[in-house]
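All protein chains but one are shown at their positions in the complex.
Labels run A and B following the written order; every chain starts at residue 1.
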Amino acid sequence: MTAALLERTIALIGSLIVGGTATLQLRNEWPVGGLAADVTKLLLGLMILGCVLALLASLDILGAFAS
Amino acid sequence: MAVSAKARSSAFLERASVEARFHDVDPVYAETRDIRTLGFVLFLLADCILFSSFIFAYLYLRTSAPVWPPVVDGKQIEHLDVAFGAMNSIVLFGSGVTMHFALESWKNLKKAAFNFWIVLTIALGLGFLSGQAHEYLSAPMTWTGSSFGASFFTLTGLHGFHVFAGVVFLTVLAIQANRGVYTGSKYFGLVAGTLYWHFVDVIWVLLFFLFYLW
Partner (left out) sequence: MDVAAHPVEQHEAHDHIHPAPTGFIQKYVFSIDHKVIAIQYFVTGLLFMLIAGSFAELMRIQLWNPKGTFMDYHTFNQMFTMHGTVMVWLVLIPLVTGSLGNLVMPLQIGARDVAFPWLNMLSFWLIPVSGLILFSAFLLPDGAPAAGWTEYPPISIQQGTGGIFYCLAIIVVGISSTLTGLNFLVTIFKMRAPGMTWTRMPLFTWATFATALINLFATVALSAALLALLFAQAFNVPFFDPARGGSPILYQHMFWFYSHPAVYIFILPAFGVISEVLPTFARKTIFGYKMIAFSSLAIAILGFAVWAHHMFPSGIAPWLQIPFMILTYLIGIPTGIKIFSWMATLWGGRIQFTTPMMYALAFLGTFSFGGITGVYLACVPVDFHEHGSYFVVAHFHYVVGGGAVAAFFAGFYYWFPKATGRMLSEKMGHLSFWLFMIGLTGTFMPMHWLGLEGMPRRYASYEVFAKAFPDAVFWNRFESLSSSLMVLSVLLVAINIIVSLRSGRRAGNNPWGARTLEWMISSPAPYYNFKKIPIVLDKPYDFTQPLPYRNLDDEHQDPYPVPSEAALPRGATAAVGA
C-alpha cells in the first residue's frame, strides 16, 4: 500500500466519521439560541462542507488536475 | 439508530439543565458574557477580513498568470499532494469535533471527559501543524520563487500561526479550567476558545479548496 493510498483511505474514512458526527452535533445544537450558539452552528455547517470536500478529494472526484 | 426513551429523556434533561445554568447566572455576569461574546465574534469577523485580503491577492495573481502552477526556471511547478492535504484536513476537522465535545462535557459538568476531549483536540492540532511542516519541507516551490509560493506559504503560514496560537490558547484554557477558574455556569473563556478553534477550522476549509482542489 503506497503512502498516497493510505492517506486517501484515512481521508475517506475520517471524513465520513468526522462529518457524520459533526452533522449529529449540529442537529443537537440547532434549538439553542444566542449569538455564540448561532456562530457555532454556522461554523459547524461550514466544517461539514469541508468534510464533504475532503471526501470528494479522497475519491479523486475533486482535486487539482484530478484524473 | 434507535435511541431508547430513557436515553432520549436523559439527553433532554441534560440539555434542560445546561440551559438552566446558562440563564440562571447573576445579571451582571450575563451582561458581561453577552458583551464579551459580541466582542469576540467581531474579532473573528475582523480576522476573516485579514484572510480575505490575502485570498484576494492569491486570486488576483492566479487569474492573471498565463499558466498555473507557474513556470519557474523553465519548468512548471508540480501541483500539491491532494491526498496528503485531504488527510491533514481531516485531522484538523476532527479536532473541531473533539473541541465541540470538550465544551459539551464542560457544560454537562463532566470534568474528566472535558480533559480527555481538550487534550485530544490539542494533540490533533499539533498533528495538523506537523503535517503542515511536512508539506512545507516537501513543497515543490519556495516562498520567494514565484507568486504560487508567495501566496501558498503566506496564506497557510498565517493560518498555521493562527493554529499555533489556538493550541497555546487551548492549553491555557485547559490549565485554567483545572485550576477552577471556570464553573458550570461561568465559562466564557471556553466558549471563546471553541469559537476560535472552529473559525481556524473553517478558514482551512477555504484554503484547502483554493490550493488543493481548484
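Following the convention adopted for this analysis, contacts are C-beta pairs under 8 Å (C-beta built on N, C-alpha and C of every residue); 3 or more make two chains touch, one makes a residue touch a chain.
Note that the structure is predicted; figures quoted are calculated from it, not measured.
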Name every shown chain in contact with the chain that has been left out of the document. B
Touching the hidden chain, out of B:Ala5, B:Ile49, B:Ala112 or B:Leu137, is B:Ile49
Touching the missing chain, which residues of chain B? 27-28, 30-31, 34-35, 38-39, 42-43, 45-47, 49-50, 52-54, 56-57, 60-61, 64-65, 70, 72, 143-148, 150-151, 154
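Convention: only the chains that are shown with their structure count from here on.
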Using mean C-alpha positions as chain centres, tell me how far chain A is from chain B in Å, no decimals. 13
In the complex, the residues of chain B that touch chain A are 15, 19, 22, 34, 37-38, 41, 44, 79-87, 89-91, 93-94, 96-97, 100-101, 104, 191, 194-195, 198-199, 201-202, 204-205, 208-209, 212-214
In the complex, go through chain A and note every residue touching chain B. 4-5, 7-8, 10-11, 14-15, 17-19, 21-22, 25, 28, 32, 34-36, 39-40, 43-44, 46-47, 49-51, 53-54, 56-58, 62-66
